[in-house]
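Left out: one protein chain. Kept in place: all the others.
Residue numbering begins at 1 within each chain, and the chains themselves are lettered A and B in the order written.
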Amino acid sequence: MAWFQRTFRLPAFRRGFHLVTDQVASNVPEISQVNIGLAHIFIHHTSAGLTLNENADPTVRIDFESHFNKMVPENAPYYKHNYEGSDDMPAHIKASLLGNSVMIPITNGRLNLGTWQGIYLCEHRNHASGRRITVTIQGE
Amino acid sequence: MAWFQRTFRLPAFRRGFHLVTDQVASNVPEISQVNIGLAHIFIHHTSAGLTLNENADPTVRIDFESHFNKMVPENAPYYKHNYEGSDDMPAHIKASLLGNSVMIPITNGRLNLGTWQGIYLCEHRNHASGRRITVTIQGE
Partner (left out) sequence: MAWFQRTFRLPAFRRGFHLVTDQVASNVPEISQVNIGLAHIFIHHTSAGLTLNENADPTVRIDFESHFNKMVPENAPYYKHNYEGSDDMPAHIKASLLGNSVMIPITNGRLNLGTWQGIYLCEHRNHASGRRITVTIQGE
């Protein structure tokens, strides 16, 4: 297999950081056919992001939400883009800070993550619906 | 087509965030020959970056500039690298926060961006000249 691509929708998550490694991987079982390669996981949105971080203690994800809310506050006096709700402009900034894709090595048919690494969906809106993801797999 | 790479220069932009999706895409019409693939867009600089964010309301880009100027201020008392102008050290930090490349799926001959996603050139210097970009396309 040289190239494989699939688009799917993650279900709606509440605002915050959510571990979605298994949900992503289960949508692309074709990873098991790749000995050496890369998986590119891309979110088609500008108010949610993807990152890799600790997959164990859920308080890490809670602290991410607390910290990003402080670092990128709602209702900053300098915001001009404020007609889509107070959570909207901070969501755009957070999305670019954290990034809209992750690229993970594939080795021997598996995502070659570190022991403690998992994929986070970073949901920055208060009332988002599901989020569209495209995974592109390449390798040999 | 398996691999294609081209280096070009975007014209000088003033400090701020600028939507450059069309300017980037017009330099690599070879995207149209790829059914499934990836486009890697890389900036060869350390005081400007690339990110994806909202392609519609220009106030989003204005608010990005306001927020990053506050988050990464000029003349912080702890800066030691200050002999290239007060905008230089913040530019380096902003470049690493936002990142120096974006990777976008290609599907059916087009950059498979979300409806609201566009490519931003993040220009952090006051008086930059043009910025050198390399796009690498791979796919089948």
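Here is the rule we use: a residue touches a chain if its C-beta (ideal position, glycine included) is under 8 Å from a C-beta of that chain, and two chains touch if they have at least 3 such contacts.
Quick caveat, the model's predicted, so the values are computed rather than measured.
Screening B:Ser32, B:Thr46 or B:Asn75 for touch with the missing chain picks out B:Thr46. Contact between subunit B and the absent chain runs through residues 2-5, 7, 40, 42-46, 71-72, 76, 78-81, 89, 92-93, 95-97, 99-101, 103, 132, 134, 136, 138. Although one chain is not displayed, subunit A still touches it through residues 36-38, 51-54, 57, 59-60, 62-64, 66-67, 70-71, 97-99, 102-105, 107, 112-117, 120, 138-140.
Keep in mind that, in the parts below, only the chains that are shown with their structure count from here on.
Centre-to-centre separation of subunit A and subunit B, using mean CA positions: 20 Å.
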